[in-house]
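The complex appears here without one of its protein chains, the remainder shown in place.
Naming follows writing order (A and B), and every chain is counted from residue 1.
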Amino acid sequence: MSALNGFEPKIVAYVCNWCTYLGADLAGTARLEYPANVRIIRLPCTGRIDTNLVVKALEIGADAVLVSGCHPGDCHYSAGNYHARRRWILFRELLEVVGFDTRRLHFTWISAAEGRKFQQVITEITEQTRALGPYRPYESPALPPREDGAARPAGVLEKNFEESRRELREAARRLLEEGRVKVVIGYGARGPVFITKPEETGRLEWNANCLGNLTVYLKRPEVRALGAAAVVVKGCDERALVVLEKESQLRRDELQVIGLACEGLGQAKCEACETHRPSFADITIGNTAAQGATAAARYAELERFLERPREERLAYWTAEFDRCLKCYACRQVCPMCYCERCLADKNRPQAIDTSTHRKGNFAWQLSRAIHLAGRCVGCDECTRACPAGIDLRLLNLSLARAAEIQFDYRAGMDPAREPVVGAYSLQDKEEFIR
Amino acid sequence: MSQRVSKEELRQRAEAWIEAGKMVAGPVRVKAGTVLYAPLPTADALLLDGWIRPANSIKEFVFPRHEVLYGYSVGAAGITLHETEPEPREQVIVGAHPCDAAALPILDKLFNWDYRDDFYNRRREATTVVTLACAVHDEECFCTSVGLGPAAERGSDVMLFDARDGAYEVRCLTEKGAALWGSDVERAPANKPMEAAGPERRFEPAEVAAFAKEHFEDPFWHEHALACLGCGACAYTCPVCHCFDIVDEGNARCGVRARNWDACQFALFTAHASGHNPRPAQGARQRQRIYHKFLMYPEKFGEILCTGCGNCARICPVGLGVLPVVKEICHAESV
Partner (left out) sequence: MEVIDVRQHTADVKSVRLRFKDAGRAKEFGFRVGQFGVFSAFGWGESTFNICSSSTWHDHIEFCFRKVGRVTDALWEAGEGDTLGFRGPYGNGYPTNDWRGKDLIFLGGGIAMPPIRCAIWYALENRADYGTITIVYGARTVGDLVYRDELALWAGHPRVRVIECVDPGGQTHDWKGEIGFVPTVFERAQVPAENAVALVIGPPIMIKNTIPVLERLGAKMSNVYTSLENRMKCGIGKCGRCNAGPAYVCKDGPVFTFEVLRQMPMDY
């Protein structure tokens, strides 16, 4: 079909300087012809190839993208390609869920001696892409709004908050009186409160409205300026502390953690919660008989979603992302988004367009999701904060599921585990890499 | 003489407008739990009740989130600029709230002082607003504190009052509204039909303005902004917040210059290239919000830059928003 129409696919190849680029060079000097459809972009190492570069290629009209580098064990920088491999495993999962056509995304190891392999790979990719036709993911129709799907059940288990509330206030008062902390970050009547005086601990609340993840304040400069802190966490919030400590963002011994046992506050995440009682707090208040959930329960929603055809998935996310306002509420509420300057705010170069057109919104949403891969603890604050009701929970679940299935890793559950991104294994699966 | 229209007839009218090629927008349940003003794919999507108000506002129909100002292309003859905006389609907003409609005359002042912003004016001209007077409110609503109310008419071309029997009473308030409805202009009668009691007045705007003026350097702002995380959700869901950025997007051959929404709550909003930032702390940025809404805009344009819709407080993940902050101000003043 496409050949008749004279469709010439545009392929963007991000290649590493030390292997694949020299392999391509070798193909040239050995006069091994390969299609001119490929635009080669040379970077020092596959480890440097940010996933938003892949997205950028699609934004500017590539019909397929190749990422290629040194064979495992041969990386000029020792381990760049191992890091890249791990990142690609997660990224492909994300793109699958979002409904991108992963047949358009190719990964290979091509060494400096493999000029022929380079020729073969480019030729095959070009032919495959020609058969698939032009790729226009940003022109997908958006799924129209539907009335179906009931709002999430708001049931809150019958519980007695009162006793825990008393204990909480008492614990906070003691910490302040003894001078062990200068500020207690806790829930107030309407939102977070920052209690600096023992006589004000009566403002601390514990009830069904205590939804925020207060660990986000541990990196805010205005809060840090108040001095040594105690932070009130539910089990879901506590996971963020585990990740933050792992990433050297806080000194656990400089922080007092007041944990609250929680049976659920009626949020979607509560249905599959297994951290009803914080495990790593200095002071743990309350008890709960609630049980943990299974992996099946954790990802049930996502599994159901993945049964939908790819075009419908893309139409769904197109509708979701079209509503994005770039308010960055999702980023600001996230304890893991602690960069002093976010990639989205960088303009030399403008890696992620600030505009709310489709490409700009996809770029942001995909970047945010992948930057949280293996780090997001599923507190769902981003979902709650989003004024446009974007299904961030489902997006985050995709990467959480990928991390668990591929690497048996769940962010924030076990302080002893090495993180997923930032670490790698020589055994990481690479059946998708040629 | 008052007209009536049933909900069914209203939908039929909306369908007719859609078929006539107009862009018709109204409250839509985009998914469970989220109601937004959005273009109606069909009149069936129009949501007329069962909610307080959409989480966004109608400003995006006259002041889009992303608006191309002009394009540029580089060729042999140098750089050429291209007007890219075609005449906007006629637009009808059905089911606006009084607190959204009133935003338009408030914004008109800014977009037309000294320099007339025709990007805005063209869309404004092409927009007819059919407002539903409010029958219910929640504890975040405070329109009555800023000079509005559940049946306030400012900015509306047609006003519908819920007669609570499945129909609305109709008043065409302007020529534009009358032309759309196919009726005559009617100023509202002395007693508004079916006017619901709005929220009670919570504060005096003048007192907020006075506080902002006299307490610019007060630590109050920093204490009360500790919870603020510096996102733009409040500004973007606000019917009258209008700050924007201008960006170039493109490459060496061609591209566009566009304006995008921006918000004073972002840390980098006022940051200078030299590194100096006049508002380096979130407290200063929170102060700016109140200052702009209750002191600066009224002094410059005679309008409070707030319609009391409560969107900011409803969406704020940490419980801030204009009314919560103003309550703290009143509390601070009374102590």
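Methods note: contacts are C-beta pairs under 8 Å (C-beta built on N, C-alpha and C of every residue); 3 or more make two chains touch, one makes a residue touch a chain.
Note that this is a predicted model, so its numbers are computed, not measured.
Q: For a quick check of understanding: of B:Glu60, B:Asp262 or B:Glu303, which residue touches the chain that isn't displayed?
A: B:Asp262
Q: Which residue, B:Glu15, B:Asp245 or B:Glu328, contacts the hidden chain when the whole complex is considered?
A: B:Asp245
Q: Just one of B:Arg124, B:Arg154 or B:His292 touches the chain that is missing; which is it?
A: The missing chain is touched by B:His292.
Q: Where the complex has a chain not shown, which of A:Arg251, A:Arg304 or A:Arg348 is the residue touching it?
A: Candidates A:Arg251, A:Arg304 or A:Arg348; residue touching the omitted chain: A:Arg348.
Q: To test your reading of the contact rule: which positions on chain A touch the chain that is missing from view?
A: 347-348, 350
Q: Which residues does chain B use to touch the chain missing from this display?
A: Residues of chain B in contact with the hidden chain: 72, 74, 78-79, 110-111, 113-115, 117, 216-217, 242-248, 250-252, 255, 257, 259, 262, 264, 269-274, 276, 278-279, 284, 288, 291-292, 295-296, 299-300.
To be clear about the criterion, only the chains that are shown with their structure count from here on.
Q: Could you please state the distance in Å, as a whole number, between where the Cα atoms of chain A are centred and where those of chain B are centred?
A: Here the centre of chain B sits 32 Å away from the centre of chain A.
Q: Help me check something: in the complex, which residues belonging to chain B touch chain A?
A: Going by the criterion above, the answer is residues 28-34, 36, 38, 41, 45, 55-56, 65-66, 222, 225-227, 229-233, 235-237, 245, 247, 249, 258, 260-261, 263, 266, 268, 281-283, 315-320, 324.
Q: Using the touch definition from the top, list the residues of chain A that touch chain B in their complex.
A: For chain A paired with chain B, touching residues are 144-147, 149-152, 188, 190-194, 212, 216-217, 220-223, 319, 323, 325-329, 331-333, 341, 345, 350, 353-357, 360, 381, 384-385, 387-389, 391.
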